[in-house]
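Accompanying notes for the structure given below.
Yeah, one chain of the complex is gone here, protein chain that is, but the others are all in their spots.
Letters A and B name the chains as they come in the text, with residue numbers starting at 1 for each one.
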Amino acid sequence: MNKSAVAGVVAQGRRALHRRADPARIMEGRERRFAAALLAPAFLALMATTTFPLLFLIWTSFYRMNLSMPFMDGFAGLDNYRELLADPRFWQSLGVSLVYTASTVVLQVVIGLALAVLVHGMRRGQGLFRMVAILPVVLSPAVVGMVWRSFMLAPDFGVVDYLAVTAGLGSHNWLGDPTLALVSVIVIHTWQWTPFAFMVLLASLAALPDDIYEAARIDRASAWQSFRRITLPLLRPAIVMVIIMRTMVALTAFAAIFTVTGGGPGTATEILNLYAYRKSFTELSIGYGSALAVALLVFTLVVSGVLFALRRAK
Amino acid sequence: MTAKRLRLGILIGVSGLFLLAWIFPILWSLLNAFKTEQDVLAYPPKLVFSPTLDAFRDVLFGATSILPNLASSFIISIGTTIVTMALAIPAAYALARLRIPGKRWAGFYVLATQMLPPVGIIIPYFLILRNIGWIDTYQGIILIYLSFSLPFAIWLLVSYFEDIPFEMEEAAFLDGASRLKTLRRIILPQVQGGVAVTVVFVFLNAWNEFLFAVVLSGNTVRPVTIAMFNFVSVEQTLWAKLAAVSALAMLPVIVLGVVAQKHIVKGLTVGAVKGGGRR
């Protein structure tokens, strides 16, 4: 082949190249189609079970909709929200939510962290703690609530009552007194979920390299100093993550409170989540219940926004 | 030396106390399941008693047997697990592995769906399922269980898929395997552990779910967690039977928890530790 012929072939090739889509596109397109085929079913299901109901929920929150009085149904505009802002029970449930969430999360993290540090330092018996810690976490909150309500907190024969009497504190109506009932549901939630914080933090502690502690010892840091200056900062991401995860769960806690107090006595343990449920499915006021659920969503978003901002802060 | 000993003693005492606090309520309710009604109600609480299987016999084979409810719980949990995994595995693989535009947004979307309070999902879905007659049906409850199991499963699986080196897949392509074959022959066998962990979690979450079950259950779909209320009423609570039902409801998840203990800790921490490190 002479030179000009070669040049001709090359030029032809170049032209062919220009006519065709660029190869990177072709390859990406193939990958995209494959990805789409894999993603589509799951994302359709996700949209159908989360995004669509969310939109529907917002829509119903603008309606008067009561299943016991369907003849009254109709568009209500912002009425539900206006009612909500003037509803003392809403504000109270918001307050209960705040108290419940803040106290359970703080207790879980503080106790969980303390125990994690304690157990991490143990040379033997860690396995026992891990094993026991699994138990509450895997249980149904409804069953946990039932167990506590029936066998721990029952006034006449419950173990807690017995211990209180033995300790000289006297018998109490643990679930009948508004303050004690709130304390009880907080204790139950803390009991069930502290092991979660404990396990996560213990695993994070175990993942920290040993040599930094050795270095700290050589730098003559005391145990407390190395906890404050080394352990805490290194665990911070895990701690913050635990706080965020536990906060989301506490805000939407339902089963344990439902089985233990049902929100009572009165509305003493009625967190916003439970109020939305009761309004919708006990009082059948779906429209107003939807507005309450939207309020809960907004509250959740605000709280998580604050938490995520805090995470980024330092 | 003595001060050190003392401190050690206190530490062991404190940690032992917490150990007891966690295990006692569970053990106590299990114990009560082996008591007679009188023994349950005894004051002070009885630690020593003559055990009986009466309560178990009654709740399993008596007039109000909870066997159908256990079956119902299993159908819901297994059904949810199968559907969830079938949808989540391909999606997680694509999110973890493929170069696609908007991947970050897709991941964020999966995460964001978990922010939605369940009560906000069940209100509209109650209306929808009522309209299409799916209240008290398995398809209805499994469908809505996807709202929490699917994002969780995708998220957990992605972290396992991400652990497999890219080169493994590329080697398979060069060996002539198609994408689907690579996924089946090379990738999936390597994430078996992750799939197992995810299955355990999805099963547990479905077994333990309560809010959706309360709203959607009826005579057909009636899991144990709902059925245990049969033994509690204003007039009379059947304590020993309630304890037996609780024990039966706890049994599968405790067995699962103990068997899959290591995996569960990993599953719990994947989100927290990894997520904390990277995102």
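Simple rule for what comes next: contacts are C-beta pairs under 8 Å (C-beta built on N, C-alpha and C of every residue); 3 or more make two chains touch, one makes a residue touch a chain.
Convention: contacts and distances are computed from a predicted model.
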Query - Candidate names "Dimethylamine corrinoid protein", "ABC transporter domain-containing protein", "Ferredoxin subunit of phenylpropionate dioxygenase" or "ABC-2 type transport system ATP-binding protein"; UniProt protein name, chain not shown - result: "ABC transporter domain-containing protein"
Report task. Specify the residue from the set B:23, B:75, B:98 or B:177 that touches the hidden chain. Result -> B:177
Requested in this report: With the full complex in mind, choose from B:60, B:128, B:186 or B:232 the residue touching the hidden chain.
Outcome: B:186
Requested in this report: Please pick, from B:86, B:168 or B:258, the residue that touches the omitted chain in the full complex.
Outcome: B:168
Query - Chain not shown, touching residues in chain A - result: 10, 13, 16-17, 20, 22-28, 30
Query - Footprint left on chain B by the chain that the document does not show - result: 165, 167-168, 170-178, 181, 185-186, 189-190
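In this text, only the chains that are shown with their structure count from here on.
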Query - Distance from chain B to chain A - Cα centre to Cα centre, in angstrom - result: 15
Report task. Could you pull out which chain B residues touch chain A in their complex? Result -> 11, 14-15, 18-19, 21-26, 28-29, 32, 40-45, 86-88, 90-91, 93-95, 98-101, 106, 109-110, 113-121, 123-128, 143-144, 146-147, 150-151, 154, 179, 204, 207-211, 214-215, 225, 228, 232, 237, 239, 242-243, 246, 249-250, 253-254, 256-258, 261, 264-266, 268-269, 271-273, 275-277
Query raised in the report: In their shared complex, at which residues does chain A touch chain B?
Result: 28, 31-32, 34-39, 41-43, 45-46, 48-54, 56-57, 60, 111, 115, 118-119, 121-122, 128-144, 146-148, 150-152, 156-159, 162, 191, 195-196, 199-200, 203-204, 207, 237-238, 240-242, 245, 248, 251-252, 254-255, 258, 273, 276-277, 280-281, 286, 289-290, 293-294, 296-297, 300-301, 304
